[in-house]
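Can you read through this structure? Questions will come right after.
What you see is the complex with one protein chain gone and the rest in place.
Labels for the chains are A and B, by order of writing; each one numbers its residues from 1.
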Amino acid sequence: MRAPDTSEILLQVEGVSLAFGGVRALRDVSFDIRRGEIRAIIGPNGAGKTSMLNVINGFYHPNHGAITFKGRTRAQMQPYEASRGGIARTFQNVALFKGMSALDNIMAGRTLKMRRGLLWQMLRYGPALAEEIEHRHRVEEIIDFLEIEAIRKVPVARLPYGLQKRVELGRALAMEPDLLLLDEPMAGMNLEEKEDMSRFIIDVNNYYGTTIALIEHDMAVVMDLSHRVAVLDHGVKIADGTPDEVKKNQAVIDAYLGVAH
Amino acid sequence: MSGVLYSLVALGFVLIFKASGVFNFAQGAMVLLAGLALVRSLDLLVTRGFPLWAAIILGIGFAAVIMAIAAWLIERFVIGPLVNQDGLTLFMSTIGVTFILEGAAQMIFGSDAYPLRLFPTDAWFLFENVFPGGILVNKLDVWGGFIAGILVAGLAIFFERTKTGRALRAVADDHLAAQSVGIPIGWIWFVVWLAAGLVALVAATVWGTKLGVQFSITFLALKALPVLIIGGLTSIPGAIVGGLIVGAGEKIAEVFLGSYIGGGIEYWFAYVLALAVLLVRPQGLFGERIIERI
Partner (left out) sequence: MLYREAGQFKTTYAEDMAIFPIRQDRIALAILLGIAFIGVPLLADFDIWPFGSDYLLRAILLPFLILALAAIGVNILVGYCGQISLGSGAFMAIGAYSAYKLGTGVHIPLAWFDFAISIPPLPVLLAILLGGLTAAVAGILFGVPSLRIKGLYLAVATLAAQFFFDWVFLRVAWFTNYAPSGSVNAPTLDFFGLHVGTPIERYLLCLIFVTVFAVLAKNLVRGNLGRQWMAIRDMDIAAELIGIRPLYAKLTAFAVSSFIIGVAGALWAFVYLGSWEPLAFSIDRSLQLLFMVIIGGLGSIMGAFVGAAFILILPILLNRIPSELGVPLSTETITHLEFIIFGSLICYLLIKEPHGFARLISLGKEKLRLWPFPY
């Protein structure tokens, strides 16, 4: 795929280490994400990929290292600060609000954009109603985009897995993020669903210009979708570059095939 | 020292929580049920002319059978069907169980206050020759402490050494995995509820001797909840220590604070203490730290 024109760095991870007790999940990892690109993070199971995402959006606090996002450097932040800064996220095991409809789930993604206070909402009149309708318009656009019109009022717990993943993507898109983190968006999907999801990811990147960082196991998908790939193994970054470069990297081949140390 | 009594009820809570992750609001109602079954059958047998020792053995046996039936019904009809539900739903279902047990126990066995005399309630005066008045030790408290000690030892052996105990810990850890290696989960839960029922029966013998078997026992038993929070939900020693802290703390508070802000502090002291502990150390004194993952 064609790499994006800009080389502006949106997110810079520098020397991040993270340990849980004796387990060292990440060791001195550094990489960057440029504005507008699709950046993949790959690696065998237990390589620390999800931990990396958790560090980026503030759920885990690294023991060492710093993260620079949109020019601001910080060692740690709270999850809601990350979301406020424009980082959205989907999860490996779908983390939707099970008791709410697909529409409400996506509307919840607009929370940060809604301004009216408790008293206005209580009356649901004038500005409060106008705000609600305005955001409904935006959410309906996302629903159209993801082709889930028919299920908008269905409680998400009743939806099949593939659709739940789509609703979750919708919720993240509703935040209009600068950086979208996708944690195994295609895990457990069949071929058709994977194709759909790949199309959505490319479209999001193309139309909205959203920067995307994704973790994925399916190599074919990663190599097709992403502009640049970082490879983690046992918490250490072993390779970084374009898909072609990474594919030829001996360390990566060893990590995936396993070599006797 | 009612602390020992709180510990006795708290033990039952811990047992169920450890094995099934259920926060059992019904433990107090189980104490009431066990106590009523015991005292009523005892009265009946004594009036029928049984010798006291035989009546006690038969009465305790009868109460144990009742607790077994209750445990089976609870497992079969409430906890079993709710497997995989979240903790809150299970907790609310035990509130439902509380009401069923309270209603049924009183409907079957009557709802008055019934005196129970299994243990001596008079006191020893120790060290009278050392200083005037000596130290007053209630024999019932000594009995209570003794029984609590035996229970803890017995439970520890049960958990650590027996096959059922191991299965129980496996179920507590991950009931799906336990099921898949062939542990009969329904049976295990029945055993857990039965054990909790028997602990309730023991608590009822001590409490009944002190206060008589009556409905208000359930309110006192509710104090086992703050005891648990203070001790830590999963810790058997925590239940004992928590009980002693609450028992002693509320008496001391009554003496030192009661005169300033009005009496009756005992009524809420345990709960407010638990609230304070929660704010400082949410997992309790002996509990395991809760780690969240996504």
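Operating definition for what follows: a residue touches a chain if its C-beta (ideal position, glycine included) is under 8 Å from a C-beta of that chain, and two chains touch if they have at least 3 such contacts.
Just so we're clear, the structure is a prediction, and the values are computed from it rather than from any experiment.
Undergrad: Among B:Ala104, B:Val152, B:Leu220 or B:Leu285, which one is in touch with the chain left out?
TA: Of the candidates B:Ala104, B:Val152, B:Leu220 or B:Leu285, B:Ala104 is in touch with the missing chain.
Undergrad: Among B:Gly87, B:Pro115 or B:Pro184, which residue is in contact with the omitted chain in the full complex?
TA: Final answer for the missing-chain contact: B:Gly87.
Undergrad: Touching the hidden chain in the complete assembly: which of A:Leu10, A:Met107 or A:Ala255 does that?
TA: A:Met107
Undergrad: Just name the one of A:Ala40, A:Ile67, A:Ala102 or A:Ala128 that touches the chain not displayed here.
TA: A:Ala128
Undergrad: For the chain that's not shown, point to the residue among A:Phe97, A:Phe145 or A:Tyr208 touching it.
TA: Selected residue, touching the omitted chain: A:Phe97.
Undergrad: Tell me where the left-out chain touches subunit A, residue by residue.
TA: 57, 59, 78-80, 82-84, 88-89, 91, 95-100, 104, 107-112, 114, 116, 118, 121-124, 128-129, 132-133, 136-137, 140, 171-172, 175
Undergrad: Which residues does subunit B use to touch the chain missing from this display?
TA: 23, 77-78, 81-82, 85, 87-89, 91-93, 95-104, 106-107, 111, 222, 225-226, 229, 233, 262-265, 267-268, 271-272, 274-275, 278-279, 282, 292, 294
Criterion: only the chains that are shown with their structure count from here on.
Undergrad: If you average the Cα atoms of subunit A and of subunit B to get two centres, how far apart are those centres in Å?
TA: Computed from C-alpha means, the inter-chain centre distance equals 48 Å.
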